[in-house]
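After the C-alpha coordinates below, expect a handful of questions from me.
Left out: one protein chain. Kept in place: all the others.
Entry: chain A
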(Lines give C-alpha, C1' and ligand atoms only; values in the text may rest on other atoms or scores of the structure.)
Protein backbone atom coordinates (compact mmCIF):
# COMPACT_ATOMS: atom_id res chain seq x y z
CA UNK A 1 0.00 0.00 0.00
CA UNK A 2 1.42 3.42 -0.91
CA UNK A 3 2.58 5.34 2.12
CA UNK A 4 0.37 8.31 1.11
CA UNK A 5 -2.68 6.13 1.19
CA UNK A 6 -1.72 4.80 4.60
CA UNK A 7 -1.34 8.35 5.91
CA UNK A 8 -4.71 9.31 4.49
CA UNK A 9 -6.46 6.40 6.18
CA UNK A 10 -4.56 7.22 9.36
CA UNK A 11 -5.75 10.84 9.28
CA UNK A 12 -9.33 9.70 8.75
CA UNK A 13 -9.10 7.33 11.69
CA UNK A 14 -7.51 9.96 13.91
CA UNK A 15 -10.19 12.47 12.95
CA UNK A 16 -12.95 10.06 13.79
CA UNK A 17 -11.41 9.15 17.16
CA UNK A 18 -10.82 12.82 17.98
CA UNK A 19 -14.37 13.78 17.14
CA UNK A 20 -15.82 10.85 19.01
CA UNK A 21 -13.73 11.53 22.09
CA UNK A 22 -14.78 15.18 22.10
CA UNK A 23 -18.12 14.14 23.51
CA UNK A 24 -18.22 12.16 26.71
CA UNK A 25 -21.02 9.61 26.93
CA UNK A 26 -22.81 11.41 29.72
CA UNK A 27 -22.23 14.89 28.37
CA UNK A 28 -25.25 17.12 28.88
CA UNK A 29 -26.76 19.01 25.99
CA UNK A 30 -23.81 21.38 25.81
CA UNK A 31 -24.77 22.98 22.55
CA UNK A 32 -28.53 22.76 23.04
CA UNK A 33 -30.60 25.87 23.48
CA UNK A 34 -32.44 24.64 26.57
CA UNK A 35 -31.25 26.21 29.80
CA UNK A 36 -30.76 24.09 32.91
CA UNK A 37 -33.78 21.99 33.85
CA UNK A 38 -35.67 22.97 30.73
CA UNK A 39 -37.57 20.15 29.11
CA UNK A 40 -36.76 18.91 25.62
CA UNK A 41 -39.55 17.14 23.77
CA UNK A 42 -38.63 15.16 20.67
CA UNK A 43 -41.02 15.65 17.75
CA UNK A 44 -40.86 14.43 14.17
CA UNK A 45 -42.00 17.67 12.61
CA UNK A 46 -42.39 21.29 13.56
CA UNK A 47 -45.86 22.85 13.54
CA UNK A 48 -47.24 23.55 10.09
CA UNK A 49 -49.10 26.57 11.45
CA UNK A 50 -49.13 28.64 14.61
CA UNK A 51 -52.69 29.84 14.03
CA UNK A 52 -54.85 27.76 16.37
CA UNK A 53 -58.09 27.92 14.42
CA UNK A 54 -56.55 26.18 11.42
CA UNK A 55 -54.29 23.70 13.18
CA UNK A 56 -55.06 20.02 12.65
CA UNK A 57 -51.53 18.61 12.58
CA UNK A 58 -50.75 16.70 15.79
CA UNK A 59 -47.51 18.60 16.44
CA UNK A 60 -49.14 21.98 15.87
CA UNK A 61 -52.04 21.17 18.21
CA UNK A 62 -49.61 20.02 20.91
CA UNK A 63 -47.64 23.24 20.77
CA UNK A 64 -50.64 25.53 20.50
CA UNK A 65 -52.56 24.08 23.42
CA UNK A 66 -49.68 25.16 25.63
CA UNK A 67 -49.82 28.70 24.23
CA UNK A 68 -53.54 29.34 24.11
CA UNK A 69 -56.48 29.07 26.48
CA UNK A 70 -59.99 27.83 25.78
CA UNK A 71 -63.30 28.60 27.49
CA UNK A 72 -63.53 25.03 28.79
CA UNK A 73 -60.87 22.35 29.20
CA UNK A 74 -60.59 18.59 29.65
CA UNK A 75 -59.12 17.15 32.80
CA UNK A 76 -56.93 14.05 32.74
CA UNK A 77 -60.02 11.82 32.58
CA UNK A 78 -61.47 13.90 29.74
CA UNK A 79 -64.21 15.47 31.85
CA UNK A 80 -65.11 19.00 30.82
CA UNK A 81 -63.84 21.45 33.42
CA UNK A 82 -63.71 25.26 33.57
CA UNK A 83 -61.07 27.02 31.55
CA UNK A 84 -61.26 30.70 30.72
CA UNK A 85 -64.95 30.40 31.56
CA UNK A 86 -65.20 29.87 35.29
CA UNK A 87 -68.74 28.53 35.04
CA UNK A 88 -71.56 28.17 32.54
CA UNK A 89 -75.26 27.66 32.77
CA UNK A 90 -77.88 26.71 30.22
CA UNK A 91 -81.33 28.29 30.33
CA UNK A 92 -84.27 25.99 31.03
CA UNK A 93 -85.28 25.77 27.38
CA UNK A 94 -81.62 25.20 26.47
CA UNK A 95 -81.63 28.09 24.03
CA UNK A 96 -79.25 30.27 25.98
CA UNK A 97 -75.84 29.46 27.45
CA UNK A 98 -74.42 32.01 29.88
CA UNK A 99 -70.69 31.86 30.55
CA UNK A 100 -69.02 33.63 33.47
CA UNK A 101 -65.43 34.46 32.58
CA UNK A 102 -62.38 34.19 34.80
CA UNK A 103 -61.03 37.56 35.91
CA UNK A 104 -57.44 38.74 35.99
CA UNK A 105 -56.39 36.71 32.94
CA UNK A 106 -53.94 38.36 30.58
CA UNK A 107 -52.63 37.56 27.12
CA UNK A 108 -48.92 37.06 26.49
CA UNK A 109 -48.65 40.69 25.35
CA UNK A 110 -50.00 41.86 28.72
CA UNK A 111 -53.46 42.91 27.53
CA UNK A 112 -56.45 41.85 29.60
CA UNK A 113 -58.75 39.04 28.53
CA UNK A 114 -62.48 39.82 28.71
CA UNK A 115 -65.86 39.21 27.09
CA UNK A 116 -64.98 41.44 24.13
CA UNK A 117 -62.31 38.92 23.13
CA UNK A 118 -64.70 35.98 23.52
CA UNK A 119 -67.38 37.63 21.41
CA UNK A 120 -64.88 38.60 18.71
CA UNK A 121 -63.31 35.12 18.72
CA UNK A 122 -66.59 33.23 18.48
CA UNK A 123 -67.96 35.50 15.77
CA UNK A 124 -64.80 35.13 13.71
CA UNK A 125 -64.85 31.37 14.24
CA UNK A 126 -68.40 31.24 12.87
CA UNK A 127 -67.52 33.37 9.84
CA UNK A 128 -66.95 31.13 6.82
CA UNK A 129 -64.25 33.47 5.52
CA UNK A 130 -62.07 32.61 8.50
CA UNK A 131 -62.01 28.99 7.32
CA UNK A 132 -61.78 27.79 10.93
CA UNK A 133 -61.78 24.01 11.15
CA UNK A 134 -64.11 23.95 14.18
CA UNK A 135 -66.76 26.19 12.69
CA UNK A 136 -69.29 23.36 12.43
CA UNK A 137 -69.07 22.80 16.20
CA UNK A 138 -70.72 26.20 16.65
CA UNK A 139 -73.58 25.40 14.29
CA UNK A 140 -76.11 25.74 17.13
CA UNK A 141 -74.91 29.25 18.05
CA UNK A 142 -77.15 31.98 16.64
CA UNK A 143 -75.46 34.98 18.23
CA UNK A 144 -72.97 36.00 20.89
CA UNK A 145 -73.61 38.82 23.35
CA UNK A 146 -71.28 40.38 25.89
CA UNK A 147 -73.49 42.18 28.44
CA UNK A 148 -70.53 42.96 30.67
CA UNK A 149 -66.76 42.41 30.75
CA UNK A 150 -67.05 39.05 32.51
CA UNK A 151 -70.20 37.59 30.99
CA UNK A 152 -70.90 36.09 27.59
CA UNK A 153 -74.31 34.88 26.47
CA UNK A 154 -74.69 32.47 23.57
CA UNK A 155 -78.10 32.40 21.87
CA UNK A 156 -78.63 28.88 20.57
CA UNK A 157 -80.98 27.38 18.00
CA UNK A 158 -81.78 24.69 20.55
CA UNK A 159 -80.19 22.74 23.38
CA UNK A 160 -76.62 21.64 22.63
CA UNK A 161 -75.13 19.41 25.32
CA UNK A 162 -71.98 18.88 23.28
CA UNK A 163 -71.13 22.58 23.15
CA UNK A 164 -69.10 22.80 26.41
CA UNK A 165 -66.90 19.90 25.24
CA UNK A 166 -66.57 21.40 21.76
CA UNK A 167 -65.33 24.66 23.28
CA UNK A 168 -62.40 22.81 24.88
CA UNK A 169 -60.37 22.17 21.73
CA UNK A 170 -57.50 24.44 20.77
CA UNK A 171 -59.27 25.03 17.46
CA UNK A 172 -61.62 27.15 19.60
CA UNK A 173 -58.79 29.08 21.30
CA UNK A 174 -59.69 32.51 22.57
CA UNK A 175 -57.74 35.22 20.78
CA UNK A 176 -57.36 38.88 21.60
CA UNK A 177 -59.85 40.97 19.62
CA UNK A 178 -56.94 43.23 18.61
CA UNK A 179 -54.94 40.46 16.92
CA UNK A 180 -55.14 39.40 13.29
CA UNK A 181 -54.43 35.99 11.76
CA UNK A 182 -51.43 37.46 10.00
CA UNK A 183 -49.90 38.64 13.27
CA UNK A 184 -50.62 35.44 15.14
CA UNK A 185 -48.99 33.17 12.56
CA UNK A 186 -45.63 34.67 13.54
CA UNK A 187 -46.28 35.92 17.07
CA UNK A 188 -48.71 33.80 19.06
CA UNK A 189 -50.53 35.76 21.76
CA UNK A 190 -52.48 33.47 24.03
CA UNK A 191 -53.44 32.97 27.66
CA UNK A 192 -51.81 29.53 28.01
CA UNK A 193 -49.21 28.35 30.50
CA UNK A 194 -46.34 29.09 28.08
CA UNK A 195 -45.34 31.79 25.62
CA UNK A 196 -43.41 31.46 22.41
CA UNK A 197 -39.70 31.83 23.08
CA UNK A 198 -37.60 31.08 20.03
CA UNK A 199 -38.31 29.33 16.77
CA UNK A 200 -35.78 27.97 14.30
CA UNK A 201 -37.77 26.74 11.31
CA UNK A 202 -37.65 22.94 10.86
CA UNK A 203 -35.30 22.59 13.83
CA UNK A 204 -36.85 23.67 17.08
CA UNK A 205 -39.52 25.68 18.79
CA UNK A 206 -38.97 26.79 22.37
CA UNK A 207 -41.68 27.87 24.77
CA UNK A 208 -40.98 29.97 27.83
CA UNK A 209 -42.97 29.77 31.07
CA UNK A 210 -45.82 32.28 31.39
CA UNK A 211 -45.32 33.57 34.91
CA UNK A 212 -48.73 35.23 34.94
CA UNK A 213 -50.62 32.07 33.94
CA UNK A 214 -53.99 32.02 35.71
CA UNK A 215 -54.29 28.25 36.31
CA UNK A 216 -53.81 26.50 39.65
CA UNK A 217 -51.04 24.39 38.11
CA UNK A 218 -48.20 26.83 37.45
CA UNK A 219 -45.69 25.60 34.87
CA UNK A 220 -42.76 23.84 36.52
CA UNK A 221 -40.11 24.06 33.83
CA UNK A 222 -38.69 27.40 32.64
CA UNK A 223 -38.67 26.27 29.02
CA UNK A 224 -40.04 23.52 26.82
CA UNK A 225 -38.15 22.95 23.60
CA UNK A 226 -39.88 20.96 20.88
CA UNK A 227 -36.85 19.63 19.05
CA UNK A 228 -37.43 18.37 15.53
CA UNK A 229 -35.88 14.96 14.96
CA UNK A 230 -37.66 13.67 11.85
CA UNK A 231 -37.06 9.98 12.43
CA UNK A 232 -38.74 8.30 15.44
CA UNK A 233 -35.83 5.86 15.92
CA UNK A 234 -33.48 8.84 16.05
CA UNK A 235 -35.66 10.33 18.82
CA UNK A 236 -35.15 7.10 20.77
CA UNK A 237 -31.39 7.46 20.26
CA UNK A 238 -31.56 11.08 21.40
CA UNK A 239 -33.40 9.97 24.56
CA UNK A 240 -30.87 7.24 25.21
CA UNK A 241 -28.06 9.78 25.05
CA UNK A 242 -29.95 12.17 27.34
CA UNK A 243 -30.53 14.95 24.81
CA UNK A 244 -34.29 14.58 24.76
CA UNK A 245 -36.43 13.85 27.82
CA UNK A 246 -39.94 13.27 26.51
CA UNK A 247 -41.54 12.03 23.31
CA UNK A 248 -44.86 10.63 22.17
CA UNK A 249 -44.86 7.69 19.76
CA UNK A 250 -47.69 5.92 18.00
CA UNK A 251 -45.68 3.10 16.45
CA UNK A 252 -45.67 0.12 18.87
CA UNK A 253 -42.40 -1.10 17.40
CA UNK A 254 -40.62 2.15 18.19
CA UNK A 255 -42.12 2.11 21.70
CA UNK A 256 -40.78 -1.40 22.25
CA UNK A 257 -37.33 -0.35 21.05
CA UNK A 258 -37.36 2.63 23.39
CA UNK A 259 -38.33 0.52 26.38
CA UNK A 260 -35.85 -2.26 25.67
CA UNK A 261 -32.81 -0.14 26.59
CA UNK A 262 -33.97 0.13 30.21
CA UNK A 263 -33.25 3.86 30.53
CA UNK A 264 -36.55 5.07 29.10
CA UNK A 265 -39.97 4.59 30.69
CA UNK A 266 -42.86 4.16 28.30
CA UNK A 267 -46.43 4.78 29.50
CA UNK A 268 -49.23 3.26 27.45
CA UNK A 269 -52.48 5.22 27.23
CA UNK A 270 -55.51 3.88 25.36
CA UNK A 271 -56.28 6.24 22.50
CA UNK A 272 -59.56 7.86 21.59
CA UNK A 273 -58.51 7.40 17.97
CA UNK A 274 -59.80 4.22 16.41
CA UNK A 275 -58.77 2.00 13.53
CA UNK A 276 -61.67 1.29 11.22
CA UNK A 277 -62.62 -0.17 7.89
CA UNK A 278 -64.84 2.62 6.63
CA UNK A 279 -67.57 1.37 4.32
CA UNK A 280 -69.27 3.64 1.84
CA UNK A 281 -72.87 2.46 2.06
CA UNK A 282 -73.79 4.53 -0.97
CA UNK A 283 -71.35 2.77 -3.30
CA UNK A 284 -71.56 -0.43 -5.34
CA UNK A 285 -72.24 -3.69 -3.54
CA UNK A 286 -72.06 -2.01 -0.15
CA UNK A 287 -75.44 -0.38 -0.64
CA UNK A 288 -76.85 -3.70 0.55
CA UNK A 289 -76.74 -3.94 4.35
CA UNK A 290 -76.34 -7.72 4.10
CA UNK A 291 -73.05 -7.35 2.23
CA UNK A 292 -71.83 -4.96 4.91
CA UNK A 293 -72.92 -7.36 7.65
CA UNK A 294 -71.14 -10.20 5.87
CA UNK A 295 -67.93 -8.19 6.03
CA UNK A 296 -68.50 -7.52 9.70
CA UNK A 297 -68.96 -11.22 10.48
CA UNK A 298 -65.95 -12.34 8.43
CA UNK A 299 -63.41 -10.33 10.40
CA UNK A 300 -61.56 -11.41 13.51
CA UNK A 301 -60.60 -8.01 14.90
CA UNK A 302 -58.18 -9.45 17.42
CA UNK A 303 -56.25 -11.04 14.57
CA UNK A 304 -55.99 -7.66 12.82
CA UNK A 305 -54.76 -6.12 16.05
CA UNK A 306 -52.25 -8.91 16.70
CA UNK A 307 -50.78 -9.05 13.21
CA UNK A 308 -50.75 -5.36 12.35
CA UNK A 309 -50.09 -3.72 15.71
CA UNK A 310 -48.30 -6.40 17.76
CA UNK A 311 -51.46 -6.84 19.84
CA UNK A 312 -51.00 -3.33 21.20
CA UNK A 313 -54.53 -2.08 21.70
CA UNK A 314 -58.08 -3.12 22.45
CA UNK A 315 -60.83 -4.29 20.11
CA UNK A 316 -63.37 -1.48 20.10
CA UNK A 317 -66.90 -0.53 19.16
CA UNK A 318 -67.76 2.86 17.70
CA UNK A 319 -67.41 5.05 20.79
CA UNK A 320 -64.00 5.17 22.46
CA UNK A 321 -64.59 8.07 24.89
CA UNK A 322 -64.27 6.60 28.41
CA UNK A 323 -67.61 7.96 29.67
CA UNK A 324 -69.57 6.60 26.70
CA UNK A 325 -67.48 3.60 25.64
CA UNK A 326 -69.30 1.05 23.44
CA UNK A 327 -69.25 -2.61 24.31
CA UNK A 328 -67.76 -4.49 21.32
CA UNK A 329 -69.31 -7.77 22.50
CA UNK A 330 -72.77 -6.43 21.68
CA UNK A 331 -72.25 -6.24 17.92
CA UNK A 332 -74.03 -8.71 15.59
CA UNK A 333 -70.91 -10.87 15.20
CA UNK A 334 -68.71 -10.29 18.27
CA UNK A 335 -66.46 -13.11 17.08
CA UNK A 336 -65.63 -14.21 13.57
CA UNK A 337 -68.43 -16.31 12.08
CA UNK A 338 -67.87 -17.36 8.47
CA UNK A 339 -71.13 -19.35 8.29
CA UNK A 340 -73.08 -16.26 9.28
CA UNK A 341 -71.11 -14.19 6.77
CA UNK A 342 -72.02 -16.68 4.03
CA UNK A 343 -75.64 -16.44 5.15
CA UNK A 344 -75.64 -12.65 4.81
CA UNK A 345 -74.02 -12.89 1.37
CA UNK A 346 -76.69 -15.40 0.31
CA UNK A 347 -79.39 -13.04 1.58
CA UNK A 348 -77.87 -10.32 -0.60
CA UNK A 349 -77.91 -12.74 -3.55
CA UNK A 350 -74.12 -12.62 -3.73
CA UNK A 351 -73.16 -16.14 -2.75
CA UNK A 352 -70.54 -16.10 -5.50
CA UNK A 353 -68.68 -13.32 -3.72
CA UNK A 354 -68.23 -9.58 -3.99
CA UNK A 355 -65.40 -7.16 -4.73
CA UNK A 356 -64.83 -4.13 -2.56
CA UNK A 357 -62.43 -1.43 -3.80
CA UNK A 358 -60.51 -0.32 -0.76
CA UNK A 359 -58.17 2.63 -0.38
CA UNK A 360 -55.25 2.44 2.03
CA UNK A 361 -52.86 5.19 2.96
CA UNK A 362 -49.17 4.47 2.99
CA UNK A 363 -47.21 6.50 5.47
CA UNK A 364 -50.09 8.26 7.19
CA UNK A 365 -49.73 5.93 10.17
CA UNK A 366 -47.55 2.94 10.86
CA UNK A 367 -50.00 0.02 10.73
CA UNK A 368 -52.27 0.89 7.78
CA UNK A 369 -50.90 -1.43 5.11
CA UNK A 370 -50.52 -4.37 7.51
CA UNK A 371 -54.13 -3.95 8.63
CA UNK A 372 -55.32 -3.87 5.04
CA UNK A 373 -53.41 -7.00 4.12
CA UNK A 374 -54.76 -8.93 7.08
CA UNK A 375 -58.31 -7.79 6.33
CA UNK A 376 -57.87 -8.86 2.72
CA UNK A 377 -56.66 -12.30 3.75
CA UNK A 378 -59.49 -12.81 6.23
CA UNK A 379 -62.22 -11.59 3.90
CA UNK A 380 -60.95 -13.71 1.02
CA UNK A 381 -62.01 -16.75 3.06
CA UNK A 382 -65.56 -15.40 2.97
CA UNK A 383 -65.46 -14.80 -0.79
CA UNK A 384 -65.14 -11.08 -0.27
CA UNK A 385 -62.38 -9.68 -2.42
CA UNK A 386 -60.87 -6.57 -0.89
CA UNK A 387 -59.20 -4.93 -3.87
CA UNK A 388 -56.52 -2.81 -2.20
CA UNK A 389 -55.28 0.47 -3.59
CA UNK A 390 -52.30 1.56 -1.52
CA UNK A 391 -51.95 5.30 -1.97
CA UNK A 392 -49.49 7.99 -0.98
CA UNK A 393 -51.08 10.06 1.79
CA UNK A 394 -51.92 13.05 -0.46
CA UNK A 395 -53.69 10.79 -2.94
CA UNK A 396 -55.48 9.01 -0.10
CA UNK A 397 -56.76 12.30 1.34
CA UNK A 398 -57.97 13.42 -2.10
CA UNK A 399 -59.94 10.20 -2.62
CA UNK A 400 -61.23 10.20 0.97
CA UNK A 401 -62.38 13.82 0.80
CA UNK A 402 -64.21 13.07 -2.45
CA UNK A 403 -65.72 9.87 -0.91
CA UNK A 404 -64.32 8.10 -3.95
CA UNK A 405 -64.03 4.59 -2.50
CA UNK A 406 -66.06 1.53 -1.54
CA UNK A 407 -64.06 1.08 1.62
CA UNK A 408 -61.15 2.82 3.32
CA UNK A 409 -58.73 1.57 5.93
CA UNK A 410 -58.44 4.55 8.25
CA UNK A 411 -57.33 5.80 11.61
CA UNK A 412 -59.94 8.34 12.67
CA UNK A 413 -59.74 10.83 15.48
CA UNK A 414 -62.03 10.18 18.42
CA UNK A 415 -63.26 12.94 20.71
CA UNK A 416 -64.28 12.97 24.36
CA UNK A 417 -67.88 13.75 23.40
CA UNK A 418 -69.65 11.22 21.14
CA UNK A 419 -71.59 13.95 19.38
CA UNK A 420 -68.30 15.63 18.47
CA UNK A 421 -66.98 12.29 17.22
CA UNK A 422 -69.88 11.09 15.14
CA UNK A 423 -72.50 13.84 14.76
CA UNK A 424 -70.61 15.26 11.80
CA UNK A 425 -70.28 11.83 10.17
CA UNK A 426 -73.62 10.13 10.65
CA UNK A 427 -76.29 12.86 10.75
CA UNK A 428 -77.80 13.43 7.34
CA UNK A 429 -76.71 17.09 7.35
CA UNK A 430 -73.30 16.44 8.97
CA UNK A 431 -70.38 18.02 7.14
CA UNK A 432 -68.64 14.64 6.78
CA UNK A 433 -71.72 12.60 5.97
CA UNK A 434 -70.76 12.30 2.31
CA UNK A 435 -67.57 10.54 3.41
CA UNK A 436 -69.31 8.46 6.08
CA UNK A 437 -71.57 6.98 3.45
CA UNK A 438 -74.42 6.26 5.84
CA UNK A 439 -77.26 8.09 7.56
CA UNK A 440 -80.76 7.27 8.67
CA UNK A 441 -83.75 9.08 10.19
CA UNK A 442 -83.29 6.99 13.36
CA UNK A 443 -79.73 8.18 13.75
CA UNK A 444 -80.72 11.81 13.11
CA UNK A 445 -83.30 11.48 15.86
CA UNK A 446 -80.87 9.86 18.29
CA UNK A 447 -78.16 12.47 17.70
CA UNK A 448 -80.70 15.29 18.17
CA UNK A 449 -81.86 13.64 21.39
CA UNK A 450 -78.26 13.29 22.60
CA UNK A 451 -77.59 16.95 21.93
CA UNK A 452 -80.70 18.02 23.79
CA UNK A 453 -79.88 15.96 26.89
CA UNK A 454 -77.48 17.65 29.26
CA UNK A 455 -77.34 14.99 31.97
CA UNK A 456 -74.46 12.61 31.24
CA UNK A 457 -76.18 9.61 32.82
CA UNK A 458 -79.18 10.18 30.57
CA UNK A 459 -77.00 10.68 27.49
CA UNK A 460 -75.15 7.37 27.87
CA UNK A 461 -78.11 5.12 26.85
CA UNK A 462 -78.81 7.37 23.87
CA UNK A 463 -75.27 6.95 22.55
CA UNK A 464 -75.43 3.22 23.32
CA UNK A 465 -78.35 3.15 20.89
CA UNK A 466 -76.33 5.15 18.37
CA UNK A 467 -73.49 2.61 18.63
CA UNK A 468 -75.92 -0.32 18.34
CA UNK A 469 -77.56 1.19 15.27
CA UNK A 470 -74.20 1.74 13.60
CA UNK A 471 -73.08 -1.82 14.31
CA UNK A 472 -76.41 -3.46 13.44
CA UNK A 473 -76.28 -1.77 10.05
CA UNK A 474 -72.52 -2.28 9.70
CA UNK A 475 -72.17 1.38 8.75
CA UNK A 476 -68.43 0.87 9.25
CA UNK A 477 -66.35 -1.97 10.66
CA UNK A 478 -64.73 -0.75 13.86
CA UNK A 479 -61.54 -2.65 14.53
CA UNK A 480 -59.42 -1.54 17.46
CA UNK A 481 -58.06 1.42 19.38
CA UNK A 482 -54.32 1.54 19.87
CA UNK A 483 -52.19 3.14 22.52
CA UNK A 484 -50.32 6.38 22.71
CA UNK A 485 -46.84 5.75 24.02
CA UNK A 486 -45.35 8.49 26.14
CA UNK A 487 -41.64 7.94 26.61
CA UNK A 488 -39.83 9.78 29.37
CA UNK A 489 -36.32 9.63 30.75
CA UNK A 490 -35.75 8.96 34.46
CA UNK A 491 -35.35 12.64 35.36
CA UNK A 492 -38.84 13.65 34.21
CA UNK A 493 -41.68 13.84 36.73
CA UNK A 494 -45.27 14.97 36.78
CA UNK A 495 -46.32 14.44 33.17
CA UNK A 496 -49.85 13.04 32.77
CA UNK A 497 -50.51 11.36 29.41
CA UNK A 498 -54.04 11.71 28.07
CA UNK A 499 -56.17 9.47 25.87
CA UNK A 500 -56.48 12.33 23.42
CA UNK A 501 -52.70 12.37 23.01
CA UNK A 502 -52.70 15.91 24.38
CA UNK A 503 -49.56 17.37 25.90
CA UNK A 504 -51.48 19.84 28.06
CA UNK A 505 -49.83 18.46 31.20
CA UNK A 506 -46.45 19.78 30.16
CA UNK A 507 -47.40 22.48 32.63
CA UNK A 508 -47.15 20.04 35.54
CA UNK A 509 -43.95 18.41 34.28
CA UNK A 510 -40.63 18.98 35.95
CA UNK A 511 -37.08 17.89 35.18
CA UNK A 512 -34.66 17.06 37.96
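Convention: a contact is a pair of C-beta atoms (placed from the backbone, for glycine too) under 8 Å apart; a residue touches a chain by one contact, two chains touch by 3 or more; residues count from 1.
In the analysis below, contacts and distances are computed from a predicted model.
The listed choices are "ABC transporter permease", "Cytochrome c", "4Fe-4S dicluster domain-containing protein" or "DsrE family protein"; the UniProt protein name belonging to the chain that is not shown reads "ABC transporter permease".
Touching the chain that is not shown, out of A:157, A:180 or A:233: A:233 (per the contact rule at the top).
In the complete complex, the residue from A:186, A:335 or A:428 that touches the missing chain is A:186. Of the listed residues A:153, A:310, A:338 or A:432, the one in contact with the hidden chain in the full complex is A:432. On the side of chain A, touch with the chain left out of the figure occurs at residues 1-6, 8-9, 11-12, 16, 19-20, 22-27, 29-33, 45-50, 54, 56-57, 128-131, 133, 135-136, 185-186, 200-204, 225, 227-231, 233-234, 236-244, 261, 391-392, 394-395, 397-398, 400-401, 403, 410, 412, 424, 431-432, 434-435.
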